[in-house]
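For this view, one protein chain was removed and the others were kept in their places.
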Amino acid sequence: MIDIEQILLEKANILVEALPYIRKFYGKTFVIKYGGAAQKESFLKNAFAQDIVLLNFIGIKPIVVHGGGPKITELMKRLGKEPQFIHGHRVTDKETMEIVEMILGGIINKEIVQLINSHGGKAVGLTGKDGGLLRAKKKLLKINNEEVDLGFVGEVERVCIEVLETLQDKGFIPVVAPIGFDKSGQSYNINADTVASAVAVAVKAEKLILLTDVKGITDENSELLSTLKMEEALKLIQQQVITGGMIPKVYACLNALKGDVKKTHIIDGRIPHSLLLEIFTQRGVGTEVIQ
Amino acid sequence: MIDIEQILLEKANILVEALPYIRKFYGKTFVIKYGGAAQKESFLKNAFAQDIVLLNFIGIKPIVVHGGGPKITELMKRLGKEPQFIHGHRVTDKETMEIVEMILGGIINKEIVQLINSHGGKAVGLTGKDGGLLRAKKKLLKINNEEVDLGFVGEVERVCIEVLETLQDKGFIPVVAPIGFDKSGQSYNINADTVASAVAVAVKAEKLILLTDVKGITDENSELLSTLKMEEALKLIQQQVITGGMIPKVYACLNALKGDVKKTHIIDGRIPHSLLLEIFTQRGVGTEVIQ
Amino acid sequence: MIDIEQILLEKANILVEALPYIRKFYGKTFVIKYGGAAQKESFLKNAFAQDIVLLNFIGIKPIVVHGGGPKITELMKRLGKEPQFIHGHRVTDKETMEIVEMILGGIINKEIVQLINSHGGKAVGLTGKDGGLLRAKKKLLKINNEEVDLGFVGEVERVCIEVLETLQDKGFIPVVAPIGFDKSGQSYNINADTVASAVAVAVKAEKLILLTDVKGITDENSELLSTLKMEEALKLIQQQVITGGMIPKVYACLNALKGDVKKTHIIDGRIPHSLLLEIFTQRGVGTEVIQ
Amino acid sequence: MIDIEQILLEKANILVEALPYIRKFYGKTFVIKYGGAAQKESFLKNAFAQDIVLLNFIGIKPIVVHGGGPKITELMKRLGKEPQFIHGHRVTDKETMEIVEMILGGIINKEIVQLINSHGGKAVGLTGKDGGLLRAKKKLLKINNEEVDLGFVGEVERVCIEVLETLQDKGFIPVVAPIGFDKSGQSYNINADTVASAVAVAVKAEKLILLTDVKGITDENSELLSTLKMEEALKLIQQQVITGGMIPKVYACLNALKGDVKKTHIIDGRIPHSLLLEIFTQRGVGTEVIQ
Amino acid sequence: MIDIEQILLEKANILVEALPYIRKFYGKTFVIKYGGAAQKESFLKNAFAQDIVLLNFIGIKPIVVHGGGPKITELMKRLGKEPQFIHGHRVTDKETMEIVEMILGGIINKEIVQLINSHGGKAVGLTGKDGGLLRAKKKLLKINNEEVDLGFVGEVERVCIEVLETLQDKGFIPVVAPIGFDKSGQSYNINADTVASAVAVAVKAEKLILLTDVKGITDENSELLSTLKMEEALKLIQQQVITGGMIPKVYACLNALKGDVKKTHIIDGRIPHSLLLEIFTQRGVGTEVIQ
Partner (left out) sequence: MIDIEQILLEKANILVEALPYIRKFYGKTFVIKYGGAAQKESFLKNAFAQDIVLLNFIGIKPIVVHGGGPKITELMKRLGKEPQFIHGHRVTDKETMEIVEMILGGIINKEIVQLINSHGGKAVGLTGKDGGLLRAKKKLLKINNEEVDLGFVGEVERVCIEVLETLQDKGFIPVVAPIGFDKSGQSYNINADTVASAVAVAVKAEKLILLTDVKGITDENSELLSTLKMEEALKLIQQQVITGGMIPKVYACLNALKGDVKKTHIIDGRIPHSLLLEIFTQRGVGTEVIQ
């Protein structure tokens, strides 16, 4: 009998441990970049959806931004197109752009919406075209001082938050596919971390959280760094401790911080409920990048 | 000089001719099924978008529901799948369903959104999954008393209008792809006319308007019928004057009327601005089906 | 058959031609000085009322200010009083002031209200006394450095817009008779163009439109000037190209522009629907005076 | 010293004596027919305006309806028309109707508005045309079974209270001239007591108060009756104790009571502040007619 | 490393386990009778306050009703008064009533307010006098058919919920001391369980939860009964299985259920966070009494 009571007490304590965080974040917006393993494994997907719905019920307003690279590559191959990447950017011709829109806007976005809704949330999927959300322009890339044409790879020019606010005011959870449009109506494929960062700035988010497939940012000894200041992060990039795909993620964080987002987090999406743990426990499950 | 004044006066008169209709429909919702030629020809597409934006500015609240059959067929073929139809329904296996979602949700829906936005509207695209809009169930089809399995072809079980209302209250124009979901999260391909009809009933629409590629409903002498009562429509179906693809359209109208939609219209989408002409002129450009 | 379609298409095009203007002026206030021929001929009166109601339905908020000189003169004569004018101002003794109030407030104001309402608008007539709308003071006129006593001719001291806002917020169209009051409660007869200008400034109107009985402002060759800048207008007055009754109208425009009204228009009220044409067509039907 | 304190205490007691009435009538609408002596003597006019403003500040919402017979007669005579009355109704030809509109709408209505405003209220004058307030129809009068044509004498067909509510919601005090309009836009001269009664019913007023030039309803011995039930009032009319001009006033009360107005009052407008005294003192200053 | 991850995962699972309950009770009101051990031991008090604040943040609206018997007895003794009880009711003379008001309203109510506020809530203390919350009347007690005078012991006559709603709408947590007042302004001492039940009915609460010093309702073998239907509860009272102080608690539950409160709970206040455990775990920590 004592044992059961003991277990119950521990349960209660864990709920109560969350209280100061709930109080702190009440009514705040979190922008969450969803991707990687968390988007593949069934149990991680469900855990993620539960986390999002839980956040929403306790008064935190989540906005989900997602990518979808692997499925895009898969459909390209089925349609006989060879994916080509330059400096991590997918070269995007007209046909590839259409494939991006089909996969991101038609499949993945709606899958996430359905996932969240099946756990009791009220998600609505958007691409950057809906409500004019993401105005984009062609991304210019220079390598060795020469311009490289990536096709319809874009960057965010302006975020029109009206549709996000309209949905959030009524308790809906926006799920955003990183597709932009320019003045002529042309679609652009944009990096999802970048979109998450730009949206976080535009909505004056409390947090930007990037789910990744690593345990966080590590130092030269591969030890996890729990906290990193902006200047430290820049130094680690210079020192080539932070390398490869982590670099754009760190820049997404830095841009968000410059745009007055309070805190940014790079967390391990392979751990179930990593989102909840990062937010509601002392220790966290990744690296926070702060000012 | 007199000639120019004459022309100006005629212009003004046409604007003024619209006044009684503007007064009558102020604040009312129109559900418009968009498809066919109006979705293909560039000048028809632009005219349609102008009409939608104009309606919205003069206080009419449009909801657009669209189909997209030809593009689905096209992608199926590219992916090596042979489209198969039974009684006008596309047999929809798992892979076809995914193609439907890619084309309707990823491409066509966003194309229409972009089209409307580029003319000054604020459109937001939705599939039936967004905000739990279209709860569906498997469509049961019996032919000669034998059940035929159409795969993931669905019919509307429940329309959850909260997301539509949320968007309309802030001046957004919902654009709906006819994809539903069932309790288990399974996607369904639903006939767009049927969805438009169900949505019209759910939002207590003033009008349901179906854009088609014919001039309207015609009698046995192929003369256009301007107005048709419910019972007359049923009789024409029995007499096999109304046949083929027009039958489900007429049933969509009848079901809307039974659900207290005030008037329904089957109009000729091949005429530019047919929407505007139907609403704002005495004569109209198709057939109205009424109680 | 083709001909009818052609006509319909032209109709639609005219409606669509109005769209950019509708978008541009949505939610804006237009102050319109109504008078002259437009107030006399039955078909011009009806066309004016249709225009006002149409503007209101498409989201433009009109305020009508009217004069009524001829009817005042008529009643004065019937009551045995000889009208006397100094520099275009009606010398207004106590009895004349009462006649002004009877004709403007009792007859013309309500006639316009009824006219608009009979076309489906919701007009409410006001004099400057209602809701303390127009606080006035005695107009001082000097001719050859000598003060001339015009009696109870006033100028606007302060516009109290609360009653206008209250009515406009609920979709009512204010119709204002140019009668003011001073601290002691004394009534004043004020020039209607001046009142329209002051009201336009007070409500931060988008446009001030003066309906006149001429085709607009003309140059020294009697050619209509479509657009006129403030400094050009002043120069034309100095050069005595603009003369007589047009001078106070131009000053009404200039004062409105100084008070941040966006554009002002002097248009030909003898053309039916001149209001609509000025607003919704490229060319317009008079002269716009701009900054 | 004691004397001054005594006086102060009495003052306070009188304020406090009003408290139960203030509590009782908080937020309620009173419709007040204003006329007779109270509209002529300067000190009575000021006292009336003070009363109206005071009522408004303590949370009672007054609507004033006024007549203006003597001034109409005066202008008719000046214009060479001989007033003619049948059973108390002014025979109203086209020209007379115009005189009625000039006097009631142009002069008296605005005079009352100004009077109230000069005491710190926010009055707005209306005729029955403004906001479509008073829809009327021709009054049919039969004498000895023969129809008598009174010209444009009307009765109330419908009261459209939207403009009253709009104004009252923002603290404005509506002042209504008893002029109606019919479907064709024709103006009608309506009895002010009747209008007050119809308005009281339409706005679900707490009280209808008629200011008169007598001390109230008297019995056969000319003794004032403080309270009268509906059936008693009808009996006194049958017994010809209530006669002449008092009869339509009593009917105005009875119709108001039938239309669920709580209480009606016929009070002595010759006493300054009779309105306040009737409402805020035990004894009252006239006759209340109740169910 | 794995161990820490394991622990984190368990933590997350416990948070997630709460999700269905959070969803279910979002926006609902719970009335909680606070008393006994939970009000004495410091760690139980803090745990209770944490629970209340947590409930409030996750969208459940708690109302706390408290007793305070022991402290009343203590002050009575210090002031030389001997407490006297009849059938569990404290005989309450004038002086005792004042002591009740001092202790309940002055000390205990504010202590609970402070306790909740120090954990981040926004509590406001009320007695039944504040906002006219608890209209009471003298409790009549008959023993052996003879009336026994308990002094100022009252029962609830009417609950005026306006002050509760006003506070709850702005996120405040009402804390209610069970003191009522009658028409004459006399104070009454009312049983706190009864007040909690009456308040729960008045605010249409989802749950009534009574914190006690026992593990719940037990059967004849002293085994805890997890769930009890109304008729079963009544039978257990008849069979004298439920006895003594538990009887009025059960009646409080039954009256709440009759008044359409969804569920009632008698829980063990000696377990820390019993409130949370009852609400958010499958098993619960006491007895639920249901319809």
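Descriptive notes on the structure:
Going by the order they are written in, the chains are A, B, C, D and E; count residues from 1 in each one.
Here is the rule we use: a residue touches a chain if its C-beta (ideal position, glycine included) is under 8 Å from a C-beta of that chain, and two chains touch if they have at least 3 such contacts.
Every value quoted in this text rests on a predicted model; they were computed, and no experiment measured them.
The chain we do not see here touches D, E in the full complex.
Within the set D:Leu8, D:Ile86 or D:Leu140, the residue that contacts the chain not displayed is D:Leu8. The chain not shown here is touched by just one of E:Gly36, E:Gly67 or E:Gly105, and that residue is E:Gly105. Note that of E:Glu17, E:Asp93 or E:Asp130, the residue touching the chain absent from this view is E:Asp130.
In the full complex, subunit E makes contact with the omitted chain through residues 78-79, 98, 101-107, 109-110, 113-115, 117-118, 122-127, 129-132, 162-163, 166-167, 169-170, 172, 179, 181, 185, 187. Residues 5, 8-9, 11-20, 22-23, 26, 47, 50-51, 53-54, 57-59, 119-120, 271-273, 276-277, 280-281, 283, 285 of subunit D touch the missing chain (whole complex, contact as defined above).
Keep in mind that, in the parts below, only the chains that are shown with their structure count from here on.
The central chain here, found by comparing per-chain C-alpha centres with the mean of all protein C-alpha atoms, is B. For this pair, subunit A with subunit D, the centres built from the Cα atoms lie 69 Å apart. Rounded to whole angstrom units, the spacing between the C-alpha centres of subunit B and subunit D is 57. With chains as nodes and touching pairs as edges, the resulting graph is an open line.
Pairwise, the chains that touch each other are A-B, A-E, B-C, C-D.
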